[in-house]
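Reading through the structure tokens given below for one structure.
Only one protein chain is missing; all other protein chains are in place.
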Amino acid sequence: MKLRPLQDRILVQRVEEETKTKGGIIIPDTAKEKPAEGKIVAVGNGKVAESGERIALEVKEGDLVLFGKYSGTEVKVDGEEYLIMREDDILGIIE
Amino acid sequence: MKLRPLQDRILVQRVEEETKTKGGIIIPDTAKEKPAEGKIVAVGNGKVAESGERIALEVKEGDLVLFGKYSGTEVKVDGEEYLIMREDDILGIIE
Amino acid sequence: MKLRPLQDRILVQRVEEETKTKGGIIIPDTAKEKPAEGKIVAVGNGKVAESGERIALEVKEGDLVLFGKYSGTEVKVDGEEYLIMREDDILGIIE
Amino acid sequence: MKLRPLQDRILVQRVEEETKTKGGIIIPDTAKEKPAEGKIVAVGNGKVAESGERIALEVKEGDLVLFGKYSGTEVKVDGEEYLIMREDDILGIIE
Amino acid sequence: MKLRPLQDRILVQRVEEETKTKGGIIIPDTAKEKPAEGKIVAVGNGKVAESGERIALEVKEGDLVLFGKYSGTEVKVDGEEYLIMREDDILGIIE
Amino acid sequence: MKLRPLQDRILVQRVEEETKTKGGIIIPDTAKEKPAEGKIVAVGNGKVAESGERIALEVKEGDLVLFGKYSGTEVKVDGEEYLIMREDDILGIIE
Partner (left out) sequence: MKLRPLQDRILVQRVEEETKTKGGIIIPDTAKEKPAEGKIVAVGNGKVAESGERIALEVKEGDLVLFGKYSGTEVKVDGEEYLIMREDDILGIIE
């Protein structure tokens, strides 16, 4: 079973914030909203611009990404927890 | 008798949230707004962009979809309850 | 005497909600805003998009439609009550 | 002396609401905002869209129109009272 | 010395509202915002639309215009008081 | 050392408001927001429109301009105080 996001939405599996070994990103303890780390599981086909052209996403399945802590909507697929968010919620790709 | 949605609107029949056998999606019990599951019964012809081009919908009749819990307007057709919402309210297609 | 709506506006004659024989739609008694049923009496020529192109309406005279209960502005023409609203207020066509 | 409206603005002379002989429209006494009746005295050349194209108005001098009761700005030209409003404030043309 | 407005801005010299001989416009004493009368002293080159095209102004130097009473920013050039506003603040040209 | 503004931003050096000999502009003492006078020190390359085209600025280095009193962000470069603002904050060019 799979969940395919629509348009510019993506399906992300959150990486535990305590586990800093995966990507090496350490979130500082400041008053600012802290970004979270996740792995992209599925992506949409991209949004259609006013010109009628479909704009492909910059992220792809498997990318390790950083996103705003409160971004997305939680959902469980086959017992696993995921987040559905828009590509615009992604701050950057961890390489 | 049929109800044909206009433009980027779709007609959805809600799938009971207790029935987790249909799509296998389990909605987690968090404070966040939980998505609901439904089956698409009818779709519009798509919205017309500022370029004058009609943008076809990504979803089609029969698709099992996930949408925001409070999305859409309720309506009864031939005794059955449905929801009319915009394609943008759809978070993803369950495959 | 006739009233011709401008651009993407339409003239609708409300169908009494108690009369469920006309279209067979029964409005459920929920807390949500309930849609109303009406018959289209006249339509505008369509809105002009930023591209300069006029976008024809999807609805036409005679269509039986569903719209948000509080949509439109009331007006009396030759003693009959009508509603003037935009095509975007129409949720779907009853076929 | 004349007042020429700019772009998508029009100059309208209000028709007294008590006089129902002119166009035959009777405004119902409901809680909703009631539309008013007027005659178009002058029209602008139309608004320029983002495409750079000027969009001609649908209404012309002499048209009897219906508009929202509180639309427009009042002005007196040669002792006569008029309203300056945008074409979008016009609900329909009385034919 | 001269002040040249940018883009769709214009420089207007207010005509005293008490002087009704200049253009013959008498402002009615209603509760609505009353328009003011002025003479255009200088105009900008026009705004650039999203299409990249510059849209020429409809008003020109010397035009007698009507504008919203509180439109524009006051400025003194060589001891004379003027108003800088956008063309969109102009309601119409007095001819 | 130089500070180059991005896109439609400009770098302005404020001209003292008490010094009315430079441009001859006297700011009236009204309740309205008073514009300030300044000299353009550097300009950006212009904003990119939705059409993908870069729109050149109308102002250039050396222009004496008028802008809203509270426009822009203050910054010190090599001990001199400047303002960084957008071209849209400029009301007009003093010639």
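Chains: A, B, C, D, E and F, in written order; residue numbering restarts at 1 for each.
Convention: a residue touches a chain if its C-beta (ideal position, glycine included) is under 8 Å from a C-beta of that chain, and two chains touch if they have at least 3 such contacts.
All figures in this text were calculated on a predicted structure; none of them were measured in a lab.
Novice: Given the contact rule set out at the top, which of the displayed chains would the hidden chain touch in the full complex?
Specialist: Taking every chain of the complex into account, the missing one touches A, F.
Novice: Identify the residue among F:Pro5, F:Gly38 or F:Gly92 that touches the chain left out of the display.
Specialist: Residue touching the absent chain, from the options given: F:Pro5.
Novice: For chain A, enumerate the residues touching the unshown chain of the complex.
Specialist: Those residues of chain A that touch the unshown chain are 23-28, 30, 32-35, 49-51, 53, 55, 58-59, 66, 68, 87-88, 90-95.
Novice: Provide the residue numbers of chain F that touch the chain removed from this figure.
Specialist: 1-7, 9, 11, 42, 44-45, 48-52, 73-79, 81, 84
Just so we're on the same page, only the chains that are shown with their structure count from here on.
Novice: If you take the chains that touch chain B and keep only those that also touch chain E, what is left?
Specialist: none
Novice: Once chain C is fitted to chain E on CA atoms, what angle does the rotation have, in steps of 5 degrees?
Specialist: Rotating chain C by 105 degrees superposes it on chain E.
Novice: Averaging only over C-alpha atoms, locate the centres of chain D and chain F and give their separation in whole Å.
Specialist: Measuring from centre to centre gives 41 Å for this pair.
Novice: Can you check how far apart chain A and chain B are, centre to centre, with Cα atoms defining each centre and the answer in Å?
Specialist: Measuring from centre to centre gives 23 Å for this pair.
Novice: In whole angstrom, what separates the CA-based centres of chain A and chain D?
Specialist: That gives a centre separation of 51 Å.
Novice: Which chain A residues reach two or more other chains?
Specialist: Correct list: 50.
Novice: Chains as vertices, touching pairs as edges: which of line, ring, star, complete or other describes this one?
Specialist: It is a line, because the chains touch in a row without closing up.
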